[in-house]
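A single protein chain has been omitted from the complex, and every remaining protein chain is retained in its original position.
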Amino acid sequence: MARVLMKGNEAIGEAAIRAGCRFFFGYPITPQSEVPEYLAKRFPEVDGHFIQAESEVAASNMIYGAACSGTRVLTTSSSPGISLMSEAISYCAGTEVPVVFVNIVRAGPGLGGILPSQGDYWQATRGMGHGDFRILVLAPNCVQEAADLIMLAFDLADKYTNPVMILGDGIIGQMMEPVEFGEMVDPETLPEKPWALTGAKGREPNILTSLFLDPNVLEALNQRLLAKYRQMEAVEKRWETYNISDNMDLAVYAWGTMSRIGKTAIDELKERGIEIGLFRPITLYPYPYEAAGEVASKAKKLISIELSTGQMIDDVRLAAPGREVNFFGRQGGIVPTPEDVRDEFLKLIES
Amino acid sequence: MIETIFSRPESLREVSTHYCPGCTHGITHRLIAEVLDELGLRERTVGVAPVGCAVLAYNYFNCDFAEAAHGRAPAMATGIKRCRPNLIVFTYQGDGDLASIGTAEIFHAANRGEKFTVIFVNNAIYGMTGGQMAPTTMPNQKATTCPFGRDVETAGYPVRVCEVLSKITTPSYIARVTAAVPKEIPRAKDALRKAFQYQAENRCFSLVEFVSTCPTNWGMNPLKACEWAVSDMMPYYPLGEFKTPDDPLPAGLNLIEGDE
Amino acid sequence: MPMIKVHKETCKGCELCIHACPQEILVMSKVLNKKGYFYAMVEDPGRCIGCAMCALTCPDVAIEVGVQGTRYVLYEY
Partner (left out) sequence: MLTEVVMAGFGGQGLMLIGKLLAEASMDEGKEVCWLPSYGPEMRGGTANCTVVVSDNPVASPVINKPRTLVAMNRPSLEKFGPKVRSGGLVLINSSLIDVNTGRDDVTEVLIAANEEAQKIGNDKAANMVILGAYIGIMEVCTLDSVIKWMEHQFEGKQKIIDLNRKALERGFELGKAAEVKV
């Protein structure tokens, strides 16, 4: 299939269809509304089903129900909406059902603004709802990767019967870039889910719940979930490196859009003989600590650049214990330019 | 030869419930199970349990079941029914779940005309959490969070779910019944039968409200509680059918003709 | 002849059946069942008409009704 020019939000919708998803329950919020708009238009062509819910709370619980029925299902939202969805995300994790959520992050806190931000990093990786659980978090930095990760997200959600979140920002959602989609998955050919609610015909009833009043049973669930998270940590870490060498002046840590701004700054300084490498986690949970630490060991100085006041920096510190980790970021929806970032790098290297 | 004319329905598991003695939840469960049996729906039914006294309902029904977050059963049921339209889906919700925290979800599920069935148990109090005020608590009725009785000046009047939902234009089946009066139980079953039948025919959203009792938190014995439901609740929560899918649409609707 | 059977271990002793019976043939036991409840018992089985009102009102499905021959139907169920 040829490359097509598409908005990130639309590519997310199309990729979900390619992954065999035929159900979307959502609620409009800037800057992700193109996803529901795209699917509302596109779904009838593939016998898909779109519902505009009355709220994000309802949308996420519709997803929860849909997942219980064993079908691939998607919802997308942006920061304030994701906070409302955190209820259902926790329930999905506790019930162990596969769902894919997309957060096209906008600046906060509160109603905040509608411009790009990475301020939901902590929420996604640490606090995506009440209780003791983790979700897989995938962070694309271009439209092609957003599409690829959506396809991957559905597979991972099924594999681990766990929520998976795609964490992007307003730029990823609004930007148009060429994208080439993978093969269309026929939902009919997906593996059976014997645990799903399909009617107890010729079998014992299936019960899907996250309520376990017996503390021993609940602890057993917690331990089973933990084992699942350990397995994710063992095999699902993904990352990208750029311009890594053995004796770098600086190692830059960035995810999503910021990694691309960082690359431009790195290229510019390379022309002046300054060696800077970039480490970009693609999975924010599980975070690729070992690989991030190895990059740190080759650099004189470290910096995390983010569209926040510094959230991923915590993970960089965990990856490089004992090292000083510097920070540069803008907030409020302001995206620093490559020149801003370059100057920050220079200042740090020369200090 | 003795013919058994009344025994446990197949759709109800052979287990004892956790409900208090005399709680009409048990009768409501049984009636649903009998209807599922009689209509032959058990093997394609999925129930959605609420948060509230019926939180463990999935342990009692002999069909697939999911547990919803508080108030979200209609949203969850929407997800299940839309993904698998051949299933028979019902939610089982109390007054706090449906008429307080889940008001938006029930209202919009009804308004979208979701083809599932809602069993709404209204006992005018929060049972599971220990007798707090419900949106359906009667004026001057005492509860632990309105120890001097519900003050309508500050808490408003009790919410009448059937009256509100039956004002929605989208065709639906809305009925209020009770299991607190023996002779009303057959009528309650009739309403449930209709509700599930309409769903099986893919006709409309259906909701059956049960005026129910809470002997424990009302502080009455079961019989007294049934009498109180009749004397103090039913004048305000009258029984009957409030809406059927055969009702004419209101005048003034300009329905756009389809191009079929 | 109609016949009702109360499963005494299922009964929670709510007494709703006692008041529902038009023939007033049910009474409460004087001893507790394993759950700790006084349970419903049939005192005068000969007068049962098989109307099943006791079973209908039982929240715990503790009552079974069987009929041999004639029974009286009070409400179509």
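Here the chain labels run A, B and C in written order, and each chain numbers its own residues starting at 1.
Assume contacts are C-beta pairs under 8 Å (C-beta built on N, C-alpha and C of every residue); 3 or more make two chains touch, one makes a residue touch a chain.
This one's a predicted model, so the numbers in the text were calculated from it and none came from an experiment.
Asker: Mind giving the shown chains that are in contact with the missing chain?
Answerer: A
Asker: For the chain not shown, which residue from A:Leu115, A:Ala147, A:Leu208 or A:Val252 touches it across the whole complex?
Answerer: A:Leu115
Asker: Thinking of the whole complex, not just what is shown, which of A:Arg42, A:Arg238 or A:Arg260 touches the missing chain?
Answerer: Considering the complete complex, A:Arg260 is the one touching the chain left out.
Asker: Specify the residue from the set A:Val46, A:Met176, A:Ile274 or A:Ile349 that touches the hidden chain.
Answerer: Counting the whole complex, the residue in contact with the absent chain is A:Met176.
Asker: For chain A, which residues lie in contact with the unshown chain of the complex?
Answerer: Touching the missing chain: residues 3, 5, 30-31, 113-115, 142, 170-171, 174-178, 257, 260-261, 263-264, 267, 335-340.
Heads up, the rule we're going with is that only the chains that are shown with their structure count from here on.
Asker: Suppose each chain is reduced to the average of its Cα coordinates; what separation in Å results between chain B and chain C?
Answerer: So the centroids are 26 Å from each other.
Asker: Taking the mean of the C-alpha atoms as each chain's centre, how many Å separate chain A from chain B?
Answerer: Centre-to-centre distance between chain A and chain B: 39 Å.
Asker: Contact residues on chain C for chain B in the complex?
Answerer: Residues 3, 10, 12-16, 19-20, 35, 37, 50, 52-53, 55-61, 63-68, 71, 74-77 of chain C touch chain B in their complex.
Asker: Help me check something: in the complex, which residues belonging to chain B touch chain C?
Answerer: 1-8, 12, 16-17, 19-27, 30, 179, 182-183, 185-186, 189, 215, 221-223, 226
Asker: So in the complex, which bits of chain B are touching chain A?
Answerer: 42-46, 48-49, 55-56, 58-59, 61-69, 72, 74-80, 82-84, 87, 104-105, 107-108, 112
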